[in-house]
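Only one protein chain is missing; all other protein chains are in place.
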C-alpha cells in the first residue's frame, strides 16, 4: 500500500467551509504518483501510458483545512490491460473518502490498449489487498 | 435538461496534452449551478443544503483545449432526501465523459438529512429523463 | 479589448466565503485565449509560443459565487519579443481585480526568445489602450 501525506490548502476549500468535493479526485491522483512511475519510470509525458477509464468516489465525512490528510492507495484487481486502484482518504484517523480508479495501459501513439507487462504486473500484485 | 457551455482553459489541461481527468468533476459541478439554486435560491453558503455522497465518472474520449464543451445535466432518480444527477460532456457533438452525482438534502446545522420539499421535487421532476 | 464572461464555480470559492485569490490568475489566463490563438492559430501545444515572465494582481474587491464575472483583456505595451497584457475583472459592474501579465514570444525548441512577427504585432496594436 502506498501512503501519501498531504497538507490541505486554503484554495482547496470552498464556501461551505470544508474541502471542496472536486479536490478529492485531485488528492487521489496525487496518491498514484508511484503507480505512474511504474509505467513511465522517467515520469515524462512523452512516454505516458496510463489512461483513466472510470473514477468512483464515496464521500464519507467532511474534510477540513488545517489538519494533515493521508491517502492510502493500493491495487484491487488486475486484468489483461487494465487494473483497478483502490484508495481512501483519512484525516485524524477517520475515513473521509473512498474511491476506485480504473486505468488502462494504453499506447497513445497507436491508440490502442496494451497488455500490462509481466514485470509491472508482479510489482502491482505486491500492492494488492482484498478490500 | 440543463445545458452549460464551457470554454476550456490552458490550466485545465495536463502534460499529456488533453484536459486533465480531475477537471471533469469541476466541469460537472459547474453544470449543477441551477440545481444548487433550487435548494439555496440566493446561492449563499450560509444557507447551503446539498451534500455530495457519491460521484461516478466514465471517461469515454479525450477532451481538448481550444474547442467549446457542453455539459448536459438532468435528474435520474429522486428519493426521500436524496437524488441522482446524471451528466454528460460533449465536445464537437461527441460524448467525452458521462457521470452521476448523488446529493443529499442536508441540514448542516442539525447535521441530519431532510426530505426534499415538494415544491423542489416538482421542479426536479420536470428535469427527469430515463437515460 | 477582449471581453470574456465567466460563471463562477463552487470549487473556485474558499472557506472565507468568496472566490479564492488563486482563482483570479486562472480567470485572467482564461481571458487570454484569443491572444494565445494569435500566436498559435490551431491552439496545439506542439506549436505553443508564449511563455509567461511576470504576473501582477491587485485585489480590489471580493468576488462572489452566483453572479457572472466579466474579464476585460487588452494590450498595454509591445516590445521586440515581449508584450504586456492588461486585465480587469468586473462583477456587477464593479472593478474587483486588476492585473498585468508579461509574455515572451519564445521558441520552445531552440530555447530562445523571438521577435514578435509584424502581422501579429499589427493585430496586438488594435487591442492597445492607454490605461
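Each chain carries a letter (A, B and C) given by its place in the written order, and its residues are counted from 1.
Operating definition for what follows: a contact is a pair of C-beta atoms (placed from the backbone, for glycine too) under 8 Å apart; a residue touches a chain by one contact, two chains touch by 3 or more.
The model shown is predicted, which means the values in this text are computed figures rather than measured ones.
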Out of all the chains shown, which come into contact with the hidden one?
A, B, C
Touching the hidden chain in the full complex, which residues of chain A are there? Just list them.
4, 7, 9-11, 13, 17, 26, 29-30, 33, 36-37, 42-45, 65-66
Interface residues of chain C (partner: the chain not displayed):
14-17, 21-22, 25-26, 29, 45, 48, 51-59, 108
In the complete complex, the non-displayed chain touches which residues of chain B?
10-11, 13-18, 20-23, 65
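In this text, only the chains that are shown with their structure count from here on.
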Over half shared numbers or under half: where do the identical copies chain A and chain B land at their interface, same or different?
same
Inter-copy rotation, chain A to chain C, in degrees (Cα atoms; steps of 5)
180
If you average the CA atoms of chain B and of chain C, how many Å lie between those two points?
28
So how far apart, in whole Å, are chain A and chain C when each is placed at the average of its C-alpha atoms?
32
In chain C, which residues are in touch with two or more of the other chains?
10-11, 13, 17, 65
